[in-house]
Each structure stands twice: as C-alpha cells, then as structure tokens.
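A single protein chain has been omitted; all remaining protein chains appear in their positions.
In order of appearance the chains are A, B and C, and numbering begins at 1 in each one.
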Amino acid sequence: MANFPERLIKGYKEFTSSALINEREKYKELAEKGQKPTVLIIACCDSRAAPETIFSAGPGELFVVRNVANLVPPYAPDGNHHSTSAAIEFAVKGLGVKDIVVMGHGRCGGIQAALSTDGAKLDDGDFIGKWMSMLAPVAEQVAATDQVMTPAERQNALERVSIRRSVQNLREFPYIKQMEKDGAVNLHGAWFDISTAELWVMNGETGDFSRAEN
Amino acid sequence: MANFPERLIKGYKEFTSSALINEREKYKELAEKGQKPTVLIIACCDSRAAPETIFSAGPGELFVVRNVANLVPPYAPDGNHHSTSAAIEFAVKGLGVKDIVVMGHGRCGGIQAALSTDGAKLDDGDFIGKWMSMLAPVAEQVAATDQVMTPAERQNALERVSIRRSVQNLREFPYIKQMEKDGAVNLHGAWFDISTAELWVMNGETGDFSRAEN
Amino acid sequence: MANFPERLIKGYKEFTSSALINEREKYKELAEKGQKPTVLIIACCDSRAAPETIFSAGPGELFVVRNVANLVPPYAPDGNHHSTSAAIEFAVKGLGVKDIVVMGHGRCGGIQAALSTDGAKLDDGDFIGKWMSMLAPVAEQVAATDQVMTPAERQNALERVSIRRSVQNLREFPYIKQMEKDGAVNLHGAWFDISTAELWVMNGETGDFSRAEN
Partner (left out) sequence: MANFPERLIKGYKEFTSSALINEREKYKELAEKGQKPTVLIIACCDSRAAPETIFSAGPGELFVVRNVANLVPPYAPDGNHHSTSAAIEFAVKGLGVKDIVVMGHGRCGGIQAALSTDGAKLDDGDFIGKWMSMLAPVAEQVAATDQVMTPAERQNALERVSIRRSVQNLREFPYIKQMEKDGAVNLHGAWFDISTAELWVMNGETGDFSRAEN
C-alpha cells in the first residue's frame, strides 16, 4: 500500500493551523458531550457539492449522508443492508434531528446516468445502474421530452423530480410521517447550481424550486 | 412544510460572501469541464468528522461517500440497491480516482451500537441494527475482551478493526483488486480523533495506526 | 364612445414633461430621416413584459411585434393575412434589421392556455385556442410530464420550448435562412422572469437559457 495521499496530509496540516485554531475547544466539548446536530442532510458524493462548504458548517452542526444522486430509497424494512435508511433512522431516532434536507445539485452524474438509454452501465457488477434504477419510472417520463427539451433541461428536471421523490420517500418512514404531522421534524428540498454556486430551495407546497435570495 | 432552516440560509450567505469569493471561477470551470477528483473518501455521517473540513478540501477535490460508521459492505452484486458499492463503482470506474480512503473516527455511534448487547435497536424497522450487523463477527470478538479492555479501548479497537475490514472489502471488488496490483489505485485507512482533532493514518502492511505527523 | 382613458392622458403628459425633454430632437430627426432600428423583437402582449422597458429602449431602437405568447408561426405564404410574418418581412426586407429576438416570459397566459386540457377556450370564435394550437404538438409532450413535473416547471418548460420553436420557424423564411448563413442577420432567444425581472438569454447552440449576468 502506498503512502497516504500527500495532498490530504497537506490539507490536514492546513486545517490544524487555521480552522482548528478557533475550534479546538469545540471538538473537545463535542467529544465529551456527544454530537447533537439539528440537521440531517442527504447529499450527493459529488466533489463540487459538499454540504459543509455550501452551508459554512462547523463541527457538530450537520449529520451528513452522501450517496450517488442524493437518493432516499423507498422505505423497505426487509432485512437487507440499507445504508441511507440506517443513517436516517440513526439521525432521527438516535440523535433527534429537527430538520431533514435532501440536497441535489446540477450536473449530477448519477442523474445523467439515469437519463442515458443504456443506464450508463459501468461494470458487470453494475451497482450504479441498479442504484439509479430506483428512479427509472420518473426518469423515463422526463426522458420522453427529448424531442422538445434540451439535455440540460431534462437533467435539471430529473434532478428536481428526484429531490421531490426522495422527500416523499422520507414520509414513508412511519415515524417521520407522524413526526412531521406533529411538527417534530421538518422535511426540505434544496438544489445547488454548481456552476453559479446558487442555492435553490424547494417550496413545500408546490414542489417548485426558487433561489434562496428570492 | 416549514421554512428552510434559517441557520442553513445564514451559512449559505456566509459561504457566498467569503469562501466563494475566490472560488467562483473554479465552480464555473468544474461545471463546464466536469469533476475529476483524485480521491474517494468513505467517511462517517458524524457531524464531527467531515472530510472537507479535516482535509481543508475545496470544490472538485474529494468524492465523498458518508454512511453510518464509514462501512464498505462485502462485495455483493446481487441486484439489490447498494448505495456505497454504487458510489465506489462510480468513483473508480466513472471518475478514475487514484486513492480510496476509508476514514473512521473516535466516539462513533454506529460502532458503539455494534458493541451493545442488544445491537442498540432504535426502531422496529431496525435499519441501523441490520446495517451494523455486518460487523457482528468482529464486533463479538472485540466485545469479548470486556473483562480486560475498557469501553473506550474496545470502542477504539472496533473502530480500527472496522476500517481494516472495509479496506479489505474494497479488495473484493474485482477491478479494485486488479487496479491495486497494477498501481492504478491505492487503498488507505485513516482514523480521526474527534476529541483532539488528531489524524491517524493506517500502515498498509501492518494495519497499525499512527499519528499523521509521526 | 366614452372619453379617452384619463390614465393614458395623464401618462402622456408625464411623457411630454420628462422623457421627451431630452428626446424632442430625436423624434424630429427620426420623422425626417425615417426609422432604422437594428433590432426586431417578437414579444408577448403581456403588460409585464414590455421590450422598451426591459431594454431601456428609446425611440428608433426597437421594431416590436407583440402577439399572445410571442409566437412566430410556421412560414406559410398562402395568401392569408399573416400579421407576424408581415411584420418580420417588413423589418428584415424593408428596414434591414440585423438582429431578431424572440422574447418569451414567465407566467405567460397563452402558454398556460396551451397546457390546459381544454385549450382554455374563451369564446366560440375561439381565436386564442386556434392561435395557441400551433404549439399543440410540443405542448402535449411537455404536458405529458404532469406526473413528475410541477405545473410551474411545465409552464417554464413550454415557454422555452416555444421560444426555440419560434426561432426555428424564423429560419423557414428562405431569406432569413440565407441571411443568417451569410451573417447578415442573427437570431436570438430570450426569456424574461416577470417575478424577479431577470433576463435569461438562449444559447444558440444548445438552446439552453441562462441568466444574462452569468
């Protein structure tokens, strides 16, 4: 095994000599008292859409799940491993988060794969194809506009359709549905334009996205 | 649905008025050219162990998967949804990352759950129990040292055992095994002490962890 | 017949006592020499999307055609009255404009009518239904996404699809097609967000719209 990536060591040293200076006490305290983040964010793995960066979040603030295309799979307590569902359960039932944000972004590779005719199979194991296949029904409907909408428009459309679906899938967790009704947890959608670094927020009633400053 | 969390909007504004100032061009370029991160990090959802923070990483640098206890499940191309495996496939085959880092951390709630006698069941759906059960064989062995090792020692021990297991599970991906042999991809382990903000790096041969500056 | 609307008289007086002060000479000169606008804009009748306002244009600058939903009908020299086509011919062949802009806008009533299941028939004479029916093929495709896209998203989508179609219909005028090839005339698309007063400009190659300042 090769040496630990030099760039990461360098970045870590930068961390300890700048950001950490004002936060040493905070880390100590969080270790002793435990974490109590109030927000769970389900975001994408994409290197251009990091929640801590976008929301200037420090230690202890955000509980972050990141998977390809920031998907919340349908609720399926069938005994299989369910990474994202486990994280959601842990955040809500274990840590008591008050807000859950599903954050998508522009130019999402996973969404692009879902819109490709061949599902953009990368490998025979085809994990990414199977993962993105949970969007197949809605991806088809968006893809069907290919005679009138541009590729970029279809991409954006599915990114947002997917966020709405994921928020809806959150409600399939029986306790989340109940907690939302009781006002104990709030569900949100957001979409980050990686080109302009603009943040769009979803209107809970209409499902429409508009820029955070508008 | 309630308003988007005020704290996040505030954090976003902070982002646009500080960090973003010097990075606007970078975001634009990354959007146009696409992302080409060289590192894939499998990290924990924990709010105190964010890769971008720890490694002072900017947009385009890290492709980040975050799940509870930063686990890489055993390779299982069985047609089910496999979030972490999909992300790994996407990063390696789709984006061509050169380094894969499994980063665990101290005080990990998932690891703590794995060491509890009842698997720390949080809900009948019990996603977290099922998720952490993939560590059951090794968790049992570590738990069995309870007559001699303190809870904190067993916690640290399992955190590191788990990292080693996850790195080993990475090698079960046929192409990763081959690429590692060819030197096309390198596998790494790391452990972040959230109390002291110290970074420990895993020795590829022995599996031992030592502090980054040593 | 009632008196001329008071509000218009008032507005006219405001014009003569302010904007006109600096432009009297200009009007005189334009009357003597004739108009030589370099831009033809096909815009909507909508009271919230006036080209002169949006582009701060003074006398002599813009030759403006306004119809419901800023449509350029398919080229059809069949002897019937063709208001918009006549205006285009006059602007290009008679006045020698260099740029033709098709400008649509958000919340367009005509587009909304095109997306309604009943074509939003207003009268037995049904001029508006027949007028908007030229969009029927593309409207149907956009409307078919109603299971996944919100009404506002479909509205925006068709507004933009329609602008692209209209620009394409401009090219059906044989002389426009030729003049564009020769670089004698340029075709453009634009979309005005009446809520935020933001102007979006169409990329000639991809057909995608992006904000003027980006």
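Assume contacts are C-beta pairs under 8 Å (C-beta built on N, C-alpha and C of every residue); 3 or more make two chains touch, one makes a residue touch a chain.
Here the structure is a predicted model, which is why all the values come from computation and not from measurement.
**Student:** Which displayed chains make contact with the chain that has been left out?
**Tutor:** Taking every chain of the complex into account, the missing one touches C.
**Student:** Have a look at C:S85, C:Q141 or C:S162 and name the one touching the chain we're not showing.
**Tutor:** C:S85
**Student:** Going by the touch rule given at the top, which residues of chain C touch the chain that is not shown?
**Tutor:** 1-2, 4-5, 7-9, 11-12, 14-16, 18-20, 23-24, 27-28, 30-32, 34-35, 37-39, 45-48, 50, 52-68, 71, 73, 75, 77, 79-91, 93-95, 99, 101, 106-107, 109-110, 122-128, 130-132, 134, 173-175, 183, 186-188, 190, 194-197, 199, 201, 204-205, 212
Just so we're on the same page, only the chains that are shown with their structure count from here on.
**Student:** As a test of understanding: of all chains, whose mean C-alpha position lies farthest from that of chain C?
**Tutor:** Checked the centroid distances; the maximum from chain C is B.
**Student:** Please work out the Cα centroid separation of chain B and chain C, and write it as a whole number of Å.
**Tutor:** Taking the average C-alpha coordinate of chain B and of chain C, the gap between them is 53 Å.
**Student:** For chain A versus chain B, what separation do you get between their C-alpha means, in angstrom?
**Tutor:** Result: the chain centres lie 15 Å from each other.
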